[in-house]
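Take a look at the structure below.
Here we show just some of the chains, and they stay where they sit in the whole.
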Amino acid sequence: MNIIEKLFPNVIPIWTGDGGVTQSIGQTLYMTFFTALIAGVLGILIGIFLVLTDDHGLLANRPVYWILDKIVNIFRAIPFIILLAVLNPFTRLIVGTGIGPTAALVPLVLGTTPFFARQVQNALLTIDPGVIEAAEAMGLSPAAIVFRVYLREGLSELIRVGVLTIISVIGLTAMAGAVGGGGLGNLAIAVGYQRFQNDVTWVAMIFILILVFLIQFIGDLFAKRLHH
Amino acid sequence: GSNKSTTQTPKTVKVGIMSTDVEIWKDIQKRLAKEDVKIKLVQFTEYNTPNQALQDGDIQLNSFQHNDFLNTWNKKHNEKLTAIGNTYIGPMRAFSNKIKSLKDLKKGDTVSVPNDVSNEGRALDLLAANGIIKVKDVATPTIHDITENKLDLKITELDSAQTARSLNDVDAAIVNNDIAVAANLKPADAISVEKLSAKSKPWINIIAAKSAADKKNKTYQKIVKAYETKRTAKLLKKYYKGAVIPAW
Amino acid sequence: MAEPLITLKQVDVEFKEKTRSVHAVDHVDLTVERGDIYGIVGYSGAGKSTLVRTINLLQRPTSGTVSVLGQDMLKLDAAKLRQERRRIGMIFQHFNLMNSRTIADNVAFPLKGTKVTETTADGKKIWRKIKKSEINQKVSDLLELVGLADRATAYPNELSGGQKQRVGIARALASDPEILISDEATSALDPKTTSSILDLLAHLNQKLGLTIVLITHEMEAVKQICNKVAVMDEGRIIERGTLLQIFAQPHEQLTKDFIDTTIQIESAIAAVRKQPAVRDLQAPDQLVRLTYVGASTDQPLVATLFKTYNVTANILFGDIQILQGTPFGNLLVVLSGTQADLDRAFDYLQQSDVTVQHLSANQEGEQA
């Protein structure tokens, strides 16, 4: 006990309680999970539409592609830290509050979705066009081709970019402190760094690392299972 | 137009604070718990949000800013957030690993200042007060308001926490008080300290509520009273190591 | 039997490349009737794949009309087109299997969610979704047919080239199509497996009336099951007709070349010339190529030559094939006898509808 107290003098007192370590872990998990969930669904949707509407796509449609593509670019262009700030009124409109982990979700989702959508697009473009063609020849509808071919054949690649994105989300949540979102990253900065309490930084970082490794491990596991 | 809605006090009072004040407020939280006033602390790291949160009713009080910051915010947003109590004042200080006094600054030297609005203003004012530069007579000058820079100083704006860390990279760093405390910069080692005067009123930290009506709120008064005690003064001394001065 | 199922009219496909454009299909007319097994042959790059891909509009023609199963394909909306496509099975030259699914799942792929008719107790026909067990049954039957029952749970990456191709065949047949388009479906298969696949196709053709368009470069395959053949060259169909017409009376040089390659007549002639019996040939003995179709073989040709004309025929190379039940023969023989006997023998042969091509012994044969 003594050693721990010596090594982590500043961590012990804030282990629990408001803004403490356990709460921060919860907040990071909360923000990461819901961002991954919502941005995951939206990103896959947009990514699929990008693939479907591009010039070689099943529903080739220049104007739609152009618009989608530009929207994705614009949102990707806005640095997250700015998004976090300027989105505040919009956030309040959507989730009813401008502060806290839930409020952080809005900029997180908006910052992550276009990034993930682009990755989904890249992932799906690597699928052999011959396979898509075979499905077309069987008379499958575009929706069926999306579900039964694109999402299936691209699954291991989607998992890979999914993991990449989730890890990026964890990085972004570190900035969520700006809107009171808390989380491990915020703990590391606001407490550990700004108050020169290195032990807090380390502990927060270790928990983030554990989280990242866990996600990568699970992702690799699934990807490997799908590798034939 | 919902300025009067706060007469109804919620069971738990949410107080928005910066992490630097956690210990002080946790103590007050404990003390008030006995008096059946429940406080929930909401920590912020960014200086703009707590006021917005207060305005939106996401929190009921906040304690992180000084008068000037509050006034600026009110003006910009056309709101009426009100100070209901004073907490402390923390002076700006200049530190250096290289020189013993601001007067020793040479031509072309680098000085780092915090990059947030009020701290930057105070830092520049500190330099101006020492006759190093001249700035326009505005409330919170920025580097764009420098009218004379005889020494051709390179003034680098940094994240406020970074100013303390930049001591090896600059000839002098102007560090705001709470950062200096956290960075273990001893007040005594400062090569220059912001003068406290009537002009310092804007920089006195306060407890803010949504509207003037809240001044009469019994619970809030209890909280203010709990803050403005000797015990808090002692805690401030303890945690800020004499760097801040109680201002009630 | 003469109902046209596929009618291509003036179908044209041009690919634009950076510097040039490739006229892959050049104003082709093609009619495939119900029950046909229509072979399409031609050099590599002739436009065969591109042509058949216009049938189900995987390749939209630059111009021309495509009508399949009574529908003007180019006028159909997307949903209708999909419905039509479900009636057309396709075996791809490059297999196009889904790497993420097992063999069995690949074959089951077109079946999932389809509907089947069922006759209820009171004789009404109703549509219902296909059952999982029915799919499994069908898949295992098909895998059995193509000889891959033991690899059902393997993934395409774990298969040999020919095994992949067989999965493609099973998949194309899974949905009981009315038309089957087969783009070199047996090119990666050994002759035995090829033969059994072709037998399977012929069987489906006869039993279920499956109409087949068969691209192939294996003339053996054409001979084995096609009733009609079209020969493509540089985007155009330069010759077409029934199997026998094409084999017995080829008009175009290209067609002749193709047929000759199947019987390897050129190398045969070259080899034959090296044999002592030919090298030392003394006039009036001579080397001839005899080509004949049909009944001729019912008469003992060579025996008759000797019996009636006193001409000895030494068969050096022979290829007598059965095309749709009719024999089709190519023989390289040395005929020996007196000049007079030989002349009478030639007359007799001509009367018997046997084409005689004189190949003088020591020069190149007079191949046109």
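Letters are used for the chains, namely A, B and C, taken in the order the chains are written, and counting of residues starts over at 1 for each.
What we mean here is this: a contact is a pair of C-beta atoms (placed from the backbone, for glycine too) under 8 Å apart; a residue touches a chain by one contact, two chains touch by 3 or more.
In this text the structure is predicted, and so the values were computed from the model without any measurement.
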item: Chain copy counts across the complete structure file, not just the copies drawn; value: A x2, B x1, C x2
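Keep in mind that, in the parts below, only the chains that are shown with their structure count from here on.
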item: Middle chain, criterion being Cα centroid separation; value: A
item: Selected pair, greater C-beta contact count between A-C and A-B; value: A-B
item: Distance between the centres, which are taken as Cα means, of chain B and chain A, whole angstrom; value: 34
item: Whole-Å separation of chain centres (CA-atom averages), chain A against chain C; value: 55
item: For chain A, residues contacting two or more additional chains; value: none
item: In the complex with chain A, residue positions of chain C that touch it; value: 56, 58, 79, 81-86, 88, 90, 92, 94-101, 109-110, 112-113, 155-158, 175
item: Residues on chain B engaged by chain A in the complex (per definition of touch); value: 16, 18-20, 22, 26, 40-46, 48-50, 52-53, 56, 58-59, 160-161, 164, 179, 182-184
item: In the complex with chain B, residue positions of chain A that touch it; value: 14, 17-19, 85, 88, 92, 97-100, 177-180, 182, 186, 189-191, 193-197
